[in-house]
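Below is one structure. I have some questions about it.
A protein chain is absent from this complex, but the other protein chains hold their places.
As written, the chain order gives the labels A and B, with residue 1 at the start of each chain.
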Amino acid sequence: MLNKYRLTTGGAIDRKVPIKFTFNGKIIEGYLGDTVASALLSNGINTTGRSFKYHRPRGIISAGLEEAGTFIEVMGKKGASSFPATMVPIEEGLRVKSINCWPNPSVDFGQVMQLISPLIPSGFYYKTFFQPQWKTFEPFIRKMAGLADIPESENSTTTYDSRDTHCEFLVIGGGVAGLVAALMTARTGKRVVFVDNHMETFGNWSLPLNESSSIKQWVQTLMDELNGYSNVRILTKTMAWGYREQNLVLAYETRDVGKRELAWRIRSRNVILSMGCTERGLVFPHNDRPGIMLASGLLNYCRNYAVIPGDRIILYTNNNSIKVLAKALLEKGKEIVAIIDTHEEGLSDYTDLPKDIAVYSGHEINMTTGWNRFRTVIASPIMGGKSITLHGDLLAVSGGWNPNLQLWIQSGGLFSYADELATFVPTNSEQNVIAVGSLAGKFDFTGEITDTVQKISDLITTSGLDIKPFQIPEIDKLQDKYSIRPYWESENADVGSKSFVDLMNDVTLADIKLALREGYDDIELVKRYTTLGMGLDQGKTGNVNASGIISNATGKTLDEVGLIKYRSPVSPVSFGVLGKPEGEIVKPYKTTPITKWNRENGAVLYEAGANWKRPGYYLLRDESMMDAINREAMAARTGLAIYDGSPLATFEVKGKDAARFLELIFTIPIHDIPVGMGRYGLMLTEEGFILDDGVCFNMAENWYQLSLSTGNVDLVHQHLEKHLQYDFTHLDVTLTNLTLQWMNATVCGSKARTFLQQFTTDIDLTPEAFPFMGIRDGEFNGIPARIARVSFTGELSFEINVRPRDLEQLWEILVQRGDNYGITPIGSETNHVLRVEKGFISLGHEVDGKIDPIDLGLGWVIGKGKKDFIGKRAIELNRTSKLPRKELVGLVSRDPHIQFAEGSPLVASEDNLFVEGHVTASVWSEINQRYVALALLDDGRTRMGDKVNVRNLDGIEAAEVTKPCYYDREGTKLRS
Amino acid sequence: MLIIDCPFCGPRDEREFEYCGPYRERRPDKMDNLSASDFIDYLIVPENPEGVGREFWWHKRGCGEWLLVVRDTRTHQILSTAEADAE
Partner (left out) sequence: MQKYSLYSLVRNSFTRHRNWSPAWINNDLKKSYDVIIIGGGGHGLATAYYLAKDHGVTNIAVLERGWLGGGNVARNTVTIRSNYLRQESIPFFIKSVEMYEGLSNELNFNLMHSRRSMIDIIQTYPKLREITRKMYTMDIFGSTYKPISVSEIRRRIPTLTGGGKDSRLPIIAGMVHPEGAVNRHDAVAWGYARAASSLGVEIHQNTKVNSLLKNEDGTIRGVSTVKGDILADRVAVAVSGHTTQLTDTVGLRLPLRSFNLSAFVSEPIKPMIDVVVNCPDLGVYLSQTAKGELVIGGAPDPGQSFRRGTNQLVFERTVGAMLELFPSFKKLKLLRQWGGTVDIAPDASPIISETEIPGLYITAGWWGGYKAIPAGGLTFANLIATNTPHQLTKSFTLDRFETLDYILEPGTTTRV
């Protein structure tokens, strides 16, 4: 029968809008306003899930985020994994299924696990399955574990997004205390954000200790006023899940499950937590059957969804909050079979209830029966006596109430055990956060409101804002003093029966006792040994019971035992809202102005450091990569080549102390660089690492320009700023990063000068007027240009720097008019070959660990007379070490066609595999018609001509140590 | 994710800044005068307090200033932010 358990009136559902959805393939009908859980309950579907370990049938336990019984996967385009069934609103066409069972929750093959359950107490896996080895057993165990598969995402229509906001007051929790807090803070006119994880249910209070229609009216007036404030942002269906430093609160909005999920990062000067409390269960044998619910859950279904999924109801409690449920059920015409109260005199006054309700005070439940649905309880007096058997179809339990401390604890908040409440309440936090309402341990209505008003008034006053008086309503006849008798476990239960403490992870009382017996006596050890509180529900209904049980067993006070540390998140959050893939948007490529030209001319582009996407080589027709590189290399060596050097880092250093500053930054002397000339040098960190290499040009008096490598620009910039702004503040220097302001086309090859001289330029390109390492400003073919005679290829080379807007024009005219000279664009792979042939270093290859300039054969870049530069002391100290130096050498094989693999170690001998160096670069040198390599080798420079052993995966290859230069050793070409 | 109260730009998100290492003394004028062990101390033995510590942040995507941030390493609460070279 459809909606068998639906009441004819009441509830916040719209009976005019029926909605069909499927649950495990079966069509279910509910109404607008239903959750999956309420719709299932109203249709009498009891068994809605299976437990994690034993695959016991489970039903729906609560009506909220604390749900530990039923998790579902949303299927289809809106697919989402593992939501509590209590938190997913139904809508037409929704398809959901239970997790962790096959084929369905009623007939789950996994239930064979129950047969062997005596063998698998907590931690059983630590004691077995390792002889002979774990891997024999692992596949089976792994298969049993895990809940669902990943939901399909191929055709997903879900969008994920995130927002940042900030406010003066953030109120989390939309109960009555939260509502009061939101309204009072709203009246200050400051920005308020009000977050609640329900749809539209403001002004409730967690503990149902009384009912009063006048409260409802009052709440409505508060809500109406709050809705009128434009400074208040109300986020419904939004769960605050994380609390970070500096009052950063993270929230997860799922107003529209499967359509749009949103992450909020909310920074608030003050945070007001009013998240109320959650009812905990009672620990008794077989307390997990479908049809056993939390009293608060049942009350919620009764009130908000007009569902009472049973006809003969038994109530079981250790506190007086259940009486409101009793009255509500009676009001709806339901039969209450009995009330079992653990206190010998009863915690409530039951005399005003109908006389036919049996009240068993001082009793506890020793056993329940019913497979797919709860059927009977056997209870007996706690002090001993005759047991009774009660038949029913629904058992509602209340084990007391726990403040929802999760965010409080995440904020750095402390807490302590309150005897009269039999639970933990907040004390102090290290952040600007206060707890109000029942979260703060104020469990009665008047106390809750008075306390909230007082705390918020104080907060507003200390914030220096004006406080508007807040009228506390006089609600008549509220007798809502909370009373509870701690009852952590049944006294007379059969030890063999399963009393669940954590329903989600199937952790029983016996498991906790076993852990304690075996020495896992700290609550965190118990947690890890038994997996208590580590399930999807994060132990919201079980953890405090566990503390009580441990306290009972160990004799420690509850404050000594403490509470399992709640970790972020409060409830699971989709990864989709937590991180955006980096992609092109977050980490865009930098491209040079001639990228279009490059693409049209066969360039193979890829990232080459610092996000620059640039040509590796240019493919002509059906050339191979090797062919292309060889062709390009030969063009540079024998004719004319052009290279897009735009990504090179450029810094400008100006000021009257510019030279003094650079003397400290570079290894080279700066003061004697003539105007219009540059000098190659290295930049070290204070620890002696080579940070970068490049050329320092003297542009004019007190004006230098640094041309550095591409990849390290950010680190170099930071390094320069650090020293300028902290160590050398007495120096008059300004530093500007011009990397993106100067683009360049580098023309190289022996014909470079002849070629460039054909263009109109006011720069004298003759070797006398413009020597190697010179730099000149002027016009080139009508374009403002700064030309530098530096060379990374070993050829005569002119680096023509222009504004970004001019590069394309410059490049095209050079390529066009260079046609007669066979001008050839070359990429970074070719550049690499050319520099290896010359033995020029590249940071990514030849710099390894504590390599210093001398190791690289660049001792000459260290100014001999320099008293100080950054890193000088460190390399001197490092050179006092007894360890050998790794020095840069060349390596050649006897057979020119044998290539040593880059990265291969050099070992002492076949028998002694001590690593004495490695191959840093290895290329085919077309001009030499052989492979050539560079390497770092222990004391390499003293070993010229020696044989060394290159070891690769196939064995050892002999190599001869040479000078690290294979082309134009005298350097006449680049100086020409 | 911190909010750093830049003395020049006001409170700004951590994403505008770069962490630039723990506090160290200003670079000695005469590095060679330090003993080897004093030099090592200066170079690689930083303060490592469980509590209030000092560190450098660079407001790279802001005013560009080099800042000294005093932060509690247990709570991440920032106690003060100032120009690094302020006396």
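What we mean here is this: a contact is a pair of C-beta atoms (placed from the backbone, for glycine too) under 8 Å apart; a residue touches a chain by one contact, two chains touch by 3 or more.
It should be emphasised that the depicted structure is a prediction, and the values quoted were computed from it without experimental measurement.
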Contacts of the hidden chain among displayed chains: A, B
Residue among A:109, A:125, A:371 or A:860 touching the omitted chain: A:125
Of A:333, A:519 or A:865, the one touching the omitted chain in the full complex: A:519
Residue of A:491, A:687, A:777 or A:960 touching the missing chain in the full complex: A:687
Chain not shown: contacting residue from A:7, A:147 or A:898: A:147
Residues of chain A in contact with the chain not shown: 52, 79-82, 118-119, 121, 124-135, 138, 141-143, 145-153, 156, 158, 160, 242, 244-245, 248, 250, 265, 495-496, 510, 514, 517-520, 522, 524-525, 528-529, 531, 534, 536, 538, 567-569, 572-576, 578-584, 586-587, 589, 606-609, 685, 687-688, 715, 718, 844-845, 848-850, 874, 877-878, 880-883, 901-905, 907, 913-915, 918, 951-953
Touching residues (missing chain, whole complex) on chain B: 1, 14-15, 18-22, 36-37, 40-41, 44-46, 48, 50, 53, 55, 71, 73-76
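As a working rule, only the chains that are shown with their structure count from here on.
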Separation of chain A from chain B, taking each centre as the mean of its C-alpha atoms, in whole Å: 26
Partner chain A, residues of chain B touching it in the complex: 1-3, 18, 20, 26-27, 30-32, 34, 36, 39-40, 43-44, 56, 58, 60, 64-66, 75-78, 84-85
Contact set on chain A toward chain B in their complex: 244-246, 248, 265, 267, 412, 430-431, 686-687, 718, 721-723, 725-729, 867-868, 870, 872-874, 877
